[in-house]
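Only a single protein chain was left out; the remaining protein chains are all shown in position.
Labels run A and B following the written order; every chain starts at residue 1.
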Amino acid sequence: MNAPYRIQGATGEWEVVIGLEVHAQVTSKAKLFSGAATEFGAEPNTQVSLVDAAMPGMLPVLNEECIRQAVRTGMAIDAKINAWSRFDRKNYFYADLPQGYQISQLYHPLVGEGEIEVELEGGATKKIGVERIHVEQDAGKLMHDQHPSFSYVDLNRSGVALMEIVSKPDMRSPEEAGAYVRKLRSILRYVGSCDGNMEQGSMRADVNVSVRRPGEPFGTRTETKNVNSVRFIMAVIEYEASRQVDVLESGDSVVQETRLFDPDKGETRTLRSKEDAHDYRYFPDPDLLPLELSDDFLRECRESLPELPDAKRKRYEQELGISAYNAAVLTAEVETARWFEELLAATGKTGPEVGKAASNWVISDLFGALNRLGKDITESPVTPAQGAELIGLVADGTLSGTLAKQVFEIMLETGDNPGKIVEERGLKQTSDTGEIEKVIAEVMAANADKVAEYRGGKDKLFGFFVGQTMKAMGGKANPGVVNDLLKKALG
Amino acid sequence: MSVDTATVRHIAKLARIAVTDHEVEALVPELNNILGWIEQLGEVDVTGVEPMTAVIPNQLRMRPDEITDGNVRDAVLKNAPVAEHGFFAVPKVIE
Partner (left out) sequence: MANLNDLGIAAIRDGFRKGDFSAREVADSFISAVEKARALNAFTVETPDHAIAAAEQADRDRSQGDFKPLSGVPLGIKDLFATKGVQTASASKILEGFKPEYDSTVSGKLFAAGAGMLGKLNMDEFAMGSSNETSAFGNVLSPWRRNDGGNAALTPGGSSGGSASAVSARLCPGATGTDTGGSIRQPAAFTGITGVKPTYGRCSRWGIVAFASSLDQAGPMARDVRDCAIMLEVMSGYDPKDSTSLKLDVPQWEAGLSSDIRGKRIGIPREYRIDGVPAEIDAVWEQGIQWMKDAGAEIVEISLPHTKYALPTYYIIAPAEASSNLARYDGVRYGNRVAPENGSLDDMYKATRAAGFGAEVRRRIMIGTYVLSAGFYDAYFNQAQKVRALIARDFQDAFKQVDLILTPTAPSAAFGLGETTDPLGMYLNDVFAVPASLAGLPAMSVPAGLDAQGLPLGLQIIGKPLDEQGVMNAGLALEERAGFTARPEAWW
């Protein structure tokens, strides 16, 4: 059990309390309420329909895929799915909000309570509660640096579907918050409901932070908006916690407010532009009816869920005999697990027989190579089938570990299959005792002095003879056979 | 419940409508007159009554996830009071 995270103030210890509202862009071709495209990076105002621009008389029509994805996400965190939900309008004025309201869900969200288990350092785990997931529209974008007296408005994002995933105030350290966001991102990507791309803004968090004396009631919180990386989220928590401790210890009180993170300075500051927008006058959107989901729809959502990271990790440990560490690494990212499982399938084998070797090879050899090449697993120059073939060649004794590494390097360079490389370059490991005995005899003849020393009791020299034999055979000798024969020959 | 000048100013601010002192003075009795009248609803016993959701029984339909719109920048910007370089332009916002 780790020691609890504490902030050492001048007057004693403080505990930090963290809740996160993560906005995750739902993976869909078209927007939540209009048929305009959602793709990232388009020319300004090209992915905008008359609905998104809130032209007079335009009306919203709900995109089924966005609801399906949000429901699947809820199911993935074991949350309560509300078969009856509805949309509300959140009213406020801003230039990035064409309708003058955001269609969101306050009173009856699509997804209710669920939870996410996170892994902490040292193997500990913790369950973080999820309060709700509701579906809502994204706003457009304002650009302030293009003109001396104007801000420019681009509505391409306006109306893109978001899931707002609201955690309970269950986190107590930057590490826990970081682990929560990483785990949430992993789940979203497994489910396929969000691409998790934080740089492009597909996932961003409102970070709610307060501090208190351990065991006391919650303090006043601040909300730092739109933080778009795990590192920044953790930085916001550290900064806000120590700022609030300073405020409290100097006898002031924390103001409940919205703040903005400045990544350059690593600081948060009061966000002025939305200061007086607290009264959102929520009410049910009269342009939409209550959303009632059928049992069939819900069943289809559940049946389409993939195996999720926690279940996968347990299965890897139990069925494949993979170490807890390796299983965690292999299941953290959906692409890694997918690659690994394709490789397993291509080996044609199951269970610990192949699991251990395959996981070790992926984590040490493949990851090492990808690291060197600066590529991620989806860009791997070696296919899962090729990896499986290589592992098979080791398992059947064709290749030694050393030879396998050699072959793998050639595979990375040429893209050739390992069998072909072994064939063409004669890299096959030999267990031919006659050939090995012949080489041993030559090695012993060339090192008669050392043979005498060995026979005189210098046991350490055995390794020397192994090395010389292997070297003379270009690394192709089966090391086990070499050992046995050497022992016999040296007496 | 009745409104005073401060409340009227607050509502006007929420609604983003500029009001002069004179207009505020005039609005206080006007709004109070209307509010006083609609408050009679408070006397209706609504125990166990669900607020109306659909005027006529009807179910929300969903549309398939297809790109059927957009790529109409000219139409989108056509009526804009100020549009530059493909953007709408508004007085500079300092965040």
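In this section, contacts are C-beta pairs under 8 Å (C-beta built on N, C-alpha and C of every residue); 3 or more make two chains touch, one makes a residue touch a chain.
What you are looking at is a predicted structure, and each value in this text was computed from that prediction instead of being measured.
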{"item": "Chains still shown that are in contact with the chain withheld from the display", "value": "A, B"}
{"item": "Contacting the left-out chain in the complete assembly, out of A:17, A:42, A:58 or A:271", "value": "A:58"}
{"item": "Contact footprint on subunit B, counting only the chain that is left out", "value": "1, 3, 7-8, 11-19, 27, 30-31, 33-35, 37-42, 44, 46, 49-52, 54-56, 58, 60-61, 63, 72, 75-76, 78-82, 88, 90-93"}
{"item": "Absent chain, residues of subunit A that touch it", "value": "50, 53-62, 89, 91, 93-95, 98-101, 151, 153, 278-279, 281-283, 286-289"}
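Just so it is clear, only the chains that are shown with their structure count from here on.
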{"item": "Partner subunit B, residues of subunit A touching it in the complex", "value": "28-30, 34-37, 43-53, 61-67, 86, 93, 95, 142-144, 146-155, 260, 271-273, 276, 279, 281, 284, 288-292"}
{"item": "Of subunit B, residues touching subunit A in the complex", "value": "13-14, 16, 53-54, 58-73, 75-77, 82, 84-95"}
